[in-house]
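The other protein chains are all here in position, but one chain of the complex has been omitted.
This part shows chain A:
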Amino acid sequence: ILSAIVSLPLIELEARIMSSRKPGDSDVLSSLYSMIPLLFLLLACVELSDAAAAVDVYRLVQYDISGVPFGSRIAALNHHAASLHSSAGADLSRSVLIIPLRELNISLVKGNFQLRLIALHLELDYVELDSATLVMTEYISQKKTLGGLLLLLPQMFNFESGDMAVTKDDIHEMERLKNLLVELEELLIHANIPYPVYFAFEHDDIEAVLADIQRNDVNGQAATPTNGGYKFVVSAPEPKKLASPIMTNIQGWLPGLKPDGDTNQLPTIAIVASYDTFGAAPALSVGSDSNGSGVVALLEIARLFSLLYSNPKTRGKYNLLFGLTSGGPYNYNGTHKWLRSFDQRLRETIDYAICLNSIGSWDDKLWLHVSKPPQNAYVKQIYERFSGVAGELGLEVELKHKKINISNPRIAWEHEQFSRLRVTAATLSGLSSAPELFQRTGSLSDSGYLVSEDAIRRSIKLIAQSIARHIYDQQEDMPVFADDSSLAVDLSYVRLWLDLLSRTPRVAPFLTKNDPLVAALKKELAEHTHEVTVQHELLDGMFTFYDSTKAKLNIYQVASVTFDLLLLLAVGSYLIVLFSFLVITTRGLDDLISIFRRPPSRKSKTG
């Protein structure tokens, strides 16, 4: 071990020398090098990673719902690479298929999805095929599996890249890719895939490798060292279940002005947003719109009202409760547990709750989703305030009613959790219809640049103004949060938090108790509210998650077996020729012949 430790820096030195392809380059280093390895390296068997490229890859999510497996079930990968251009009869069961997102082709056919290759490989029931995919059906009809799948995403979905990468594609192309990715994610999340599936971002290295692979596949050539057969290796441990996934709810309490002598409890208005996400790749699920926009709006509204409430003259006679809940994608499990932890009396004082969901990418229309019928007096009141303010701001708010089905465990909106406990609640959202399970939960396609700060700003104004109208019982339209006042919506604050959230993956089972983002949200809320409490709850046992979300892919250019055999043949024959040549020149031809004749003559002597 000591020799290995000492020889490691020398090995690095040697690697640098070797990689520069000039072994006799520096005499000092080579002399130094010739000495010590003789002692150390022969003892230490260290193998350097000398890959052609090393790429960051992100694994498809792996989870169980009540024991039923979903997602990619394996993490380790060690196979040759192939592309979509490989011939029909090729056996891909021991190959990694590398597919750029741009090459996929999905068409919406009467509500059914047709996805070339992916659907067929996942053995789903979609059977609409065009002539181009008949090639693939040949392969699929034999029901073979893949060795692995690597999906190449454009840089625009990479939250770590700079803004420069975004402007490469035009708007139309970006829309197409986004829709493609949404549909692809949906397919992958709900399928049970017995091989590893990884996401990677387009990059010069891997694009060169892909071009090479495609060229080989098109020509149908076997891999040779100069043409490049590539081997993809991801060494990841077997994925383990995450022991106890925790959901952290953060609540901030802003008390209202209690007139002296009044013993009754003040009414409360709650503003709630769920901050966690779920997507096809947990390490990439940043959810800028769903629900980063909601969190940002909540923080800004908290800031504005804390300014208002700091002065006793402007403090309203309502308490304000701000809730950042977790467990949103899992039927708002966190909200459910948070509400159940409330004191009964507190719950009764809640006048109404506004839940925020995806308010960052709408144009001119928002929806207010409710579960109580629109004729309900409370709902009417809330809606009137909202639509009144909306009219002044030049936008539209539409009321949408969705009845709660008690027997259905699926909870599509956060306000339903409130409604099940008889609290009036509504969700303000840019989405017009209720999302299905794991739909619009902040997945891969929901990246930062698709959100508009202006949309968030207008939403904040709408919500804050409507609530202020309710609190201060204003009948005339007096703008409290006017644009040039001290209570204007702070766009830089919005931008700051939106930027942070767009760069932080927030899948709840992978957020620990001491996660920096949770701590940051708690601290921020503490600045704007009087009292902050944090609640940790275990995620509903129905969902089980597995780890191993991020790995490094090593791409090696390998030579085929035939090459090694040919080389052995060549070197062997060279040595034989050299031997014969030397024998002939130094001892004469007779000696050479006698070498080969000796054994038989000996036998004849003894026999």
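Operating definition for what follows: contacts are C-beta pairs under 8 Å (C-beta built on N, C-alpha and C of every residue); 3 or more make two chains touch, one makes a residue touch a chain; residues count from 1.
The rule is short, and it goes like this: contacts and distances are computed from a predicted model.
The protein name that UniProt records for the chain not on display, among "BOS complex subunit TMEM147", "Cytochrome c oxidase assembly protein COX11, mitochondrial", "Aldehyde dehydrogenase" or "Calcineurin B homologous protein 3", is "BOS complex subunit TMEM147".
One of A:A488, A:M542 or A:L567 touches the chain omitted from the figure, and that residue is A:L567.
Across A:R59, A:K178 or A:K231, the residue that sits in touch with the chain not pictured is A:K231.
Residue A:A559 is the one among A:L399, A:L450, A:L500 or A:A559 that touches the chain not shown. Contact with the omitted chain, checked across A:A52, A:L450 or A:A519, is made by A:A52. What chain A contributes to its contact with the hidden chain is residues 11, 14-15, 18, 21-28, 30-35, 37-38, 41-42, 46-52, 225, 231, 233, 556-559, 561, 564, 567-568, 571-572, 574-575, 578-580, 582-583, 586-587.
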